[in-house]
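One protein chain is absent from this view; the other protein chains keep their places.
Entry: chain A
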């Protein structure tokens, strides 16, 4: 039976290679980034000075830890999307006699096959970029000298870890797909779609509460610490934590946000009318896009503003870790942004593809193709506006306490041009993803029927 599900999984994979592209890319890039830094850790075990070894190990641990979390989220998201797109097919499999366990095994086998190929390719990339990374770290003066000593062990552990993360992600997706009774009804018609589970709310509340309380700790305790980096340790990741917390609540927040935007959306055009109700009544469909938009905004704005404050206020000679910390901050933000961008694009394409039949229906009822496209762009604008607003709020959890701790006060002294720039970038990415989805999915669908 196990052999058969595997065979079925491989056939299904060949049948829908494009659907798994996003998972493949996410795992490939994730393994490449984490693997590169993992080779630094392996190099640190070699014959080098203990100060250099510490620097390299910290780098590897920080990037590896954050990387694992990010890969977990993005693989869970991309696999979740490919699975929800097929809810009718999985329902059919179960209707004709596949057990929930078999259906889950199918999802797991598919995901593992994609992740295995992607992570091996990523490890190959990392074996090259790891060398380059070490050379860069050395030439920037963060360490004195080290000979590259990475290889099979660090990359092997990375691949193993990534596969483990994939397995967890596939487990989450499979459980979600087989929740409830077997049915061939597509998800569109289910009345209870999008209801949030208690653990999701609990996780969100926990993350937000933790982020906010660490912000309070920064202002009250670590502000007075001798090491200027103690304040960063308690505030640096708050924007990301609060952002992820808000992202978990995305379905509810999109509904509220769309409600708040009503005066702007108005009653003027049919497109805005449709977008308004689609974002409020079927928030779960676009929540997958809103989540990454929030995290992207909060982490990029929060972390980069903190790095700016750090550069302006660090007492001369107070710490020799400044360069490493700035590098790590930038790498983590870069990695987060990259993955968030992949998730935004993938989730948008999937959300539109999921609604093919519905978009055609609008056309049948007399909407022009332009009206259909505009209603999708209006939805993207709502998601971008709500996501950026929430992301900016979340970024305050880092900016404000760190600014106070470093004596800049509530508003940082410089780089105030940065948030508008990042916001413009995020809005551009969201609208661009929508446009791409319209071009690739909606337009061919409407052209076919014309």
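To be clear about the criterion, a contact is a pair of C-beta atoms (placed from the backbone, for glycine too) under 8 Å apart; a residue touches a chain by one contact, two chains touch by 3 or more; residues count from 1.
Here, contacts and distances are computed from a predicted model.
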Request  = Among "histidine kinase", "Cell shape-determining protein MreC", "Carbon monoxide dehydrogenase" or "ABC transporter", go ahead and choose the protein name stored in UniProt for the chain not displayed.
outcome  = "ABC transporter"
Note = Touch assignment to the omitted chain, from A:140, A:220 or A:368, lands on A:368
Task = Would you indicate which residue among A:278, A:398 or A:430 is in contact with the undisplayed chain?
result = A:278
Note = On chain A, the omitted chain is touched by residues 188-191, 269-270, 273-274, 277-278, 280-282, 358, 361-368, 371, 449-450
